[in-house]
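Yeah, one chain of the complex is gone here, protein chain that is, but the others are all in their spots.
Lettered A, B and C in written order, each chain numbered from 1.
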Amino acid sequence: MSEKKSSEPLLPCLERNLEAIRDALRTSSDLAVHEFNFGRDRRYRGAIVFISDMADKDEINKNILQPLMFGSLLISSDADIDYTKIDNVARNLVPVTDSRKVALLYELLDSLLAGAVILLVDGSKEALAVRTGKRESRSIDEPATEAVVRGPREGFNENVNTSIALIRQKIKSPDLCVEKLVIGEKSKTDVYIVYVKSVADPKLIEEVRKRLDRIKTDAILESGYIEQFIEDDPWSIFPTVSNTEKPDKVAAKILEGRVAILADGTPFALVVPMLFIESFQSVEDYYTRPFLASIMRMVRFLSYIISTLGPAAYVALTVFHQELIPTQLLISIAEGRERVPFPAILEAFLMIFAFEILREAGVRLPKPVGQTVGIVGAIVLGEASVQAGLISPIMVIVVSATAIASFAVPAQTDSGTILRYIFLALAGIAGGFGVILGLLVTLLHLVSLRSFGTPYLWPIAPLNIAGLRDFLIRMPLWMLSRRPQAIVRSDGNTRSQGPDLMPSPNKGGGNDTV
Amino acid sequence: MIYLLLVYAFIFLVNVPGLVKRKERKELVAFLVLYAIGFALGLMYALDIPIPSPMKGLQYLISDKLGLKYPQH
Amino acid sequence: MILYKKIYVFILCFIMLVALSGCLGGREINDLEIVIGMGIDKDKDTGDILLTAQIVNEKEAGGASGEGGGGGGKAYWNVNSIGKSIFDAARQITHKTGNRLFVSHNQVVIFGHDVAAEGLQKYIDFFLRAHEMRPTTLILVAEGRASDIMDAKPETERFPAMNITKLVKTYGFTSHLYKVNMKDFATCLMSGTSAAFAPLITVAHEGENKDVYVPGMAVFKNGKMVGKLSHDEVRGVLWVLGKVESGVVIVPSPDGKGKAVLEIVNVKSKVKPEIKDGRIIFHIKIEEELSLSEQTTRENLATVPGFGKVQEAAGKVVRQEIMAAFERSKELRLDIFGFGEMLHKKYKNEWKIMEHNWDDIYPTIELDIHVDSRIVSNDLLRRPASPDEGGE
Partner (left out) sequence: MSIEKGKISGRQLMFMFAGFIQGSALLIDFTVGITEHQTWMVILAGLIVTIPFILSYAALAKRFPGNDLVRINDMVYGRFIGKALSLYYIFFLSMTLSFNILDVGELYVNFLMPDTPFFFLLSVFAAVIAYAVYKGIEALAKVSHLFVATSLFVTISTSLLLVDQMDFTRFQPLFELPFIKLLQGIHIMSIIPFGETIAFLMIMEHMNDTKGPARYSFFGVLVGAASLLIVSVRNTAVLGRTQTIWTSPSFQSIRLIDIGTVLTRMDFLIGIAQTMLIFFKCSIFLYALTTALSQLFGLKSYKPLVLPVAGIEVIIAATVFQSPVDHAEITQNAGIIYSAPLIYVLPPLTLLIAKIRGLPKIERSKGK
């Protein structure tokens, strides 16, 4: 499936080279070849080859053709310059910054297909690949999925170079290393590994490199492909590689010793290793003052629990453990369920499944129509089914609470949804007992899960008191002085900021008569 | 009965292919011995054949035979 | 190899779950007969047990849904059945209701007078042993038959049982009765010497609808109801046990021309048994805080000497109530204060001797009552709204 690497060199004769190129790209109609003569008395022959809409036409004319065809006339005497050598042409005539000499045919084809302009000169065994023009790419605007109230609004776009530039602006230290890889036989996607040398663990970087090199596939169209090839436990419903569109989030994670993987053509950057708690943290927690941020984090944690255990708890309580419900509530539930034909578990399953369909429809449809689907669905599902006596009113409340809660933790929606169904089935079969065992199995699975060598439940499972400062509650920023010890390189400095940074009026040093 | 067969098929399928592939003969033998005991006990339980409980034996030996017993309150 | 193992695990786990599925022991809510009150009587002719269970009638209970309510129908349904034992009667009820009784939410158990007289020892066992019964269920004794107590349709509450529970649980306002649940009753039954209590409840016919009230407490000796205690006698007991929460003490005013009405704010009581050369003395020390809430004389009581006299009078009233209760208990030859238990805790060896003939030793007990009452507030008035006679 990978074409043979034609490593045949270029030939001094221009016609044979052009013929070889035309032969390799016979089927692509957008190949443009332009031959011309240049030199003082037009005795040198040259040609330029490019993909018509990938190169910037006026730059070709201005920077390559014009100097070659006309500029060479102005040079007083070119007797002593032998323009059959591409070096001389490049050094004297072609005022272009970003160019590279190419000796082998497959190299030439690679750069040609990557959008470069190839300058060939008759008599020279090498060609010049000139990168011209700018690719059109989306403007840097706020990522739709990770909207933030406070914090930078910029997000990556499909052009990986701008993404790397954005990260460079965040971390201007020389320690920031960017390594380039090319993955994908056909797609030849540029993949960059970005990390901070003084903080990231060399073993981790080595592991990432090893796993990336292992990928032998046709194309890498989105970082999701890479994620699924390098993750630790493909059979686990919990993601072990985190993805984000926000450069400040990537920068924050890199500074904690993680490694970011950016792929060309997708705004989503991958960051490894991932901890379970990261899906409950949002970048905003660190930009606002700690009190509300901690409460918000607990709210996210709670809503994940509600979204997974909500329906299961309702079914377990109403079918198995009725004595736990306070008397008044039990009577009103009983009254509500009087006319409902289905057993509680079927009723719960139907409602949740309907909600899933509704959500998927809302996402797939274009924006305006999506909203109406949401509203109509809610009305139809909620009111009408209760009126018709198909669903008990309490059930509608439970399911809508679960639905809303599931949106609070976007990173874990896939595991949340699957767990919801599993726990519901367990609750239906063995009630509270089934749910407890389900919880225990999930807990054990999570504890034994590792993401690139770091235990998934790091600050809580292998207990680390310092790590707990940023777990359920976020201690004030001046207390978070230690880098996550399970990720950072063991020999490096584990303190990310100076000691005793607690701000207070008399810390300014000046007299406090203000 | 069906439940028993299902469970023991599950236990068999989860362990045996792995052991055979890794050619761990000793483990395989140990597994099969315990598997057989378990299966036999399960059959006896499923067919309601009374299974002698070791604790009853112990009680008979210690409390009745040797008389080692606390006074009944 | 890991791959196969994981696939096997998932597939076969799923099969196991499906194979075992089907609700194991779960019961849908709408086929539950929620019982909120139970009454136990002796059937007139056969002498078996008549069980009346008050079941929630969901349709009428008027929950959240739109057109609920429907004022007419009763939100409850009193079902009764006859059986050899309580459990047998409970199961026989299914001939009428179709579903087993769900007793987890039972609030109250009312025993008829005839059952109480015969002795509750025989009937209480089911209520302690059944796993669905809550030990916090309240026990009451009806002066007549339990079934007609259950029919009294209350004004404020939807269910009679809830109404009765409310009556008992708010004993603190007058401290004329005391909340007794299954566990308390079982504790008293187990101690050979001290008496068991249960609030009494009777029906008062005003006009066509019946309403219920609690006239006092029933007293049991070894499970048999042997007598009743009036409100004051009950409060006498509660003084000693330190369980008086609030209530009213009416005291003749020092000048004899009216009454001072005091509200009990806070009570602490300590009881120290002492055996001194053959005499059993119980030192009862009661500290009570009162607040002057009403006075009917013209003379201002809210003065230091006034308070002094009233406090003293209040102390006497408390002493009277305790002595009245003590006399009543001597009359019934019944240790209603639990003095036996206190002696047992302090004098282990002597108690072994006295335990058997405690009924005749009990009347020889001496009480050394010491009441220290303090009036802590006279609310809004510094002095009564009466013409000013003489000095402040």
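To be clear about the criterion, contacts are C-beta pairs under 8 Å (C-beta built on N, C-alpha and C of every residue); 3 or more make two chains touch, one makes a residue touch a chain.
None of these values were measured; they are calculated from a predicted model.
*Asks:* Tell me the shown chains the invisible chain touches, ordered by label.
*Replies:* A, B, C
*Asks:* Of the residues A:321, A:339, A:469 or A:482, which one touches the chain left out of the display?
*Replies:* Answering carefully, the residue with contact to the hidden chain is A:321.
*Asks:* Which of C:47, C:135 or C:308 touches the chain that is not shown?
*Replies:* Considering all chains, including the one not shown, the answer is C:135.
*Asks:* Which residue from A:221, A:292 or A:437 sits in contact with the chain not drawn here?
*Replies:* A:437
*Asks:* Mind listing the chain C residues that contact the chain we can't see here?
*Replies:* Counting only chain C, the missing chain is touched by 16, 20, 24-25, 128, 131-132, 134-136, 183, 186-187, 190-191, 342, 344-346, 348.
*Asks:* By the contact criterion defined above, which parts of chain A meet the unshown chain? Give residue numbers in ascending order.
*Replies:* With respect to the unshown chain, the touching residues of chain A are 320-321, 323-328, 430-434, 436-437, 440-441, 443-445, 447-448, 455, 457, 460-463.
*Asks:* What is the set of chain B residues that contact the non-displayed chain in the whole complex?
*Replies:* Residues 7-8, 11, 14-15, 18-19, 24, 26-31, 34-35, 37-39, 41-42, 44-45, 51, 53-56, 58-59, 61-63, 68-71, 73 of chain B touch the chain that is not shown.
Heads up, the rule we're going with is that only the chains that are shown with their structure count from here on.
*Asks:* Which residues belonging to chain C are in contact with no fewer than two other chains?
*Replies:* 20
*Asks:* Which chain B residues reach two or more other chains?
*Replies:* Residues of chain B touching two or more partner chains: there are none.
*Asks:* Along chain A, where are the residues that touch chain C in the complex?
*Replies:* Touch list, chain A to chain C: 235, 318-320, 322-323, 327, 330-338, 340, 343-345, 386, 393, 425-426, 428-431.
*Asks:* What residues of chain C sit close enough to touch chain A in their complex?
*Replies:* 6, 17, 20-30, 32, 34, 36, 56, 58-59, 61-65, 68, 102, 104-105, 107, 132, 134
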